[in-house]
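Here's a structure for you.
All protein chains but one are shown at their positions in the complex.
Should a chain be cited, it is by its letter among A and B, assigned in written order, with residues numbered from 1 in that chain.
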Amino acid sequence: MERLQIKTGGRNQLLDVTEQIARLVRPHGKDAKAVMVYVPHTTAGILINECADPCVAADILEHLEMLVPPSASYRHSEGNSDAHIKASIVGSSVLVPVTGGELSLGTWQGIFFAEFDGPRSRHVYVTFLS
Amino acid sequence: MERLQIKTGGRNQLLDVTEQIARLVRPHGKDAKAVMVYVPHTTAGILINECADPCVAADILEHLEMLVPPSASYRHSEGNSDAHIKASIVGSSVLVPVTGGELSLGTWQGIFFAEFDGPRSRHVYVTFLS
Partner (left out) sequence: MERLQIKTGGRNQLLDVTEQIARLVRPHGKDAKAVMVYVPHTTAGILINECADPCVAADILEHLEMLVPPSASYRHSEGNSDAHIKASIVGSSVLVPVTGGELSLGTWQGIFFAEFDGPRSRHVYVTFLS
């Protein structure tokens, strides 16, 4: 298992980590069939979507914010219940097929670390499956 | 990695692909412990739910459409931001356990390709993990 450190820059952010993952796959995932990218946090998630037009990431974040507003009648007293709920919806890991040491992403796909309670220093765990 | 081609028939559709996946598992997944079905698109996803009553799939699609309406104040100019958001919520892959070359699905479960910006010709990547 490899660990990557990530610094996020806003309360909500979709940070493109595709190239950082790809750089780990080349040396460590030559014989792997898939790479699992896992987020060990409870107020952040990870997702795969379009990385060409940054408006797509902005739309995803803004719509999630509308569905799960930061202030509502939440019980958890730390003021970040929305971040926990968004992380539950988005999920804590993604799997991507690997072929010949390269990510088999679709043409428009990128891997985004989904920060919902930043800015923070975060980690992802990268595991190669065969 | 195997590739399957899929033709979807509407803008929003949950297309049952269980039998197509099962037909790949028998010859290729005899020794696999799990199969990963991956969608290399950004306006479609994949999910597992009930395949017995087609009303369930209709309810899932209609409710997602209500939560993420096609026209809202989105930034992305291609008119399919809702599809990107729905794909992010549903996810880009599913994993199903495999036992003796057969999918270990629950009694009522089927695997659905989730089209949110069709009709289109689409692909899924099928990878066997051990």
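Assume a contact is a pair of C-beta atoms (placed from the backbone, for glycine too) under 8 Å apart; a residue touches a chain by one contact, two chains touch by 3 or more.
All figures in this text were calculated on a predicted structure; none of them were measured in a lab.
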item: Chain A residues touching the omitted chain (full complex); value: 1, 36, 38-42, 67-68, 72, 74-78, 81, 84-85, 87-89, 91-93, 95, 125, 127-130
item: Positions on chain B contacted by the hidden chain, ascending; value: 33-34, 47-50, 53, 55-56, 58-60, 62-64, 67, 89-91, 94-97, 99, 104-109, 129-130
